[in-house]
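Only one protein chain is missing from this complex, and each of the others stays in its spot.
Up next is subunit A:
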Amino acid sequence: MKNLSVGGLVVPVTMLSFTLAYWWQAYGLSFEARLFPLALSLALLTLMAGNLVQFLRHRDSRQQPEKTSRHIARRRALVVALPVLLLLAWSQLGGFVFVWLAVLALQWALGERRPISLAALPLGSAVALYLLFSTLLHARVPMGLLGVLVN
């Protein structure tokens, strides 16, 4: 079990959890509606069992990904965590302010310290994306704080 890593467990655990949750929701279906997903679930479980056997026999030990440094892991986590945190306040912030804050936070987290870049890219991205999606693609992007300021 020396090669067992938390990252390596994410995919099989997600697949297994999804399959269980799926059948917890879909157990009462008719035969026609049940057959295909049932066959897929059985195939998936068999393949995962095969994968486990292969792992235990250390067949894949040479394909383990390189260990990630704490600094890189932090950068990767921030790329996901920062937008997620800001997305929780999507309606309140509005699309424009969300992009401005998210780009600024991501740039800072990834090591940008030049004032011109920190000022121009967030503002430019916010204006460009807001115009593109609101005006051209007619997406209903919430106004949020910008709406309060304009009114």
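In this section, a residue touches a chain if its C-beta (ideal position, glycine included) is under 8 Å from a C-beta of that chain, and two chains touch if they have at least 3 such contacts; residues count from 1.
Just so we're on the same page, contacts and distances are computed from a predicted model.
Trainee: So which of "Iminophenyl-pyruvate dimer synthase domain-containing protein", "C4-dicarboxylate ABC transporter permease", "RNA polymerase sigma factor SigI" or "Copper chaperone PCu(A)C" is the UniProt name of the chain that got left out?
Mentor: Per the UniProt record, the undisplayed chain of the complex is "C4-dicarboxylate ABC transporter permease".
Trainee: Just checking the interface: what residues of subunit A touch the absent partner chain?
Mentor: Subunit A touches the missing chain through residues 7-8, 10-11, 14-15, 18-19, 21-23, 25-26, 29-30, 32-33, 35-37, 40-41, 43-44, 47-48, 50-51, 54, 59-60, 62-63, 65, 68, 72, 75-76, 78-80, 83-84, 87, 90, 95, 99, 102-103, 106-107, 110-112, 117, 121-122, 125, 129, 132-133, 136-141.
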